[in-house]
Every structure is written in C-alpha cells, then in structure tokens.
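Notes follow the structure.
Missing here is one protein chain; the remaining ones are kept as they sit in the complex.
Then we have subunit A:
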Amino acid sequence: MAQAMDSQMLQFAGSLAAIAAVIALAHFLGFSRGGRVATETEARALFALAPGGFETVELCLDEEGRGAIARDSAGRLAVLLPHGGQFVARVLEPGARLTADGDRLSIEGSASGRKPVTLHLGNAAQGWTNQA
C-alpha cells in the first residue's frame, strides 16, 4: 500500500516536472505572444461568433490589433477582447460605459465581472463614446 502511494507520488512529481518543462519550452519558442486581429474581415468573422449572433455593420480595429469594437444594425455594441493568442467576442451590456481619453476608448461593464477594456482607436475613439 505504502509502496503504491510512493509510486503514485513519484508519478505525480514526474508529471509536474514534465508540465513545467513543456510550458517553459512553449514560452522559449515564442508562444507567449498575444494574438492580433489583422483585418476587418477577420474581425467580422470573430464578431459573428458572439453568443446570439452579431452581424457587424460598423467596426473599428485597435491600432495594434489587440481588439476591436463593432455595432450591429440594432445598435448593439460588441468588443473583441484579447485572450492569449485568441479573441473572445462579447456583446456589451446595456449599462456599459464608453469613455474616450485622446486616442483611447475605455469600456467598463463590457461583461459581468470583467475588468475595464482599453482600445487604441486613434481619431475614431471619440466617435464611439456617443454610441453607448
């Protein structure tokens, strides 16, 4: 019984070490970079995956490709939030606050429990604050 426990602990420790090594290798090989939305076509495809569907009629990409904001024909707003190398599309809740500071658009209350989101939209940032 004790021998079996020792063997299982050894197996667990070995697995833990292997996991740490694989994660370190992934980081060393450059897999810790964030994702980028390169084109409006890609952004539209990602917005379309928002729960309930979202057909973009107007959108603006973050200047560094770290997200995007869009509006549909019903006037709803949605954002693409970076998640590692990928993006998550979230339709903004009615109470979301959108404020501009220079070329930056800050979004609070983008989804329950989420931290505020900042997008670098250049001159377009001011235009999106009016649509909240």
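The working rule: a residue touches a chain if its C-beta (ideal position, glycine included) is under 8 Å from a C-beta of that chain, and two chains touch if they have at least 3 such contacts; residues count from 1.
Criterion: contacts and distances are computed from a predicted model.
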Protein name, per the UniProt record, of whichever chain is missing from view ("C-5 sterol desaturase", "Multicopper oxidase", "Iron uptake protein" or "arginine deiminase"): "C-5 sterol desaturase"
Touching the absent chain when the full complex is considered, from A:L81, A:A96 or A:A125: A:L81
Selected residue (touches chain absent from view) among A:G35, A:G109 or A:G122: A:G35
Contact footprint on subunit A, counting only the chain that is left out: 4, 8, 11-12, 15-16, 18-19, 22-23, 25-27, 29-33, 35, 45-46, 49, 51-53, 55, 81, 83-86, 88-90
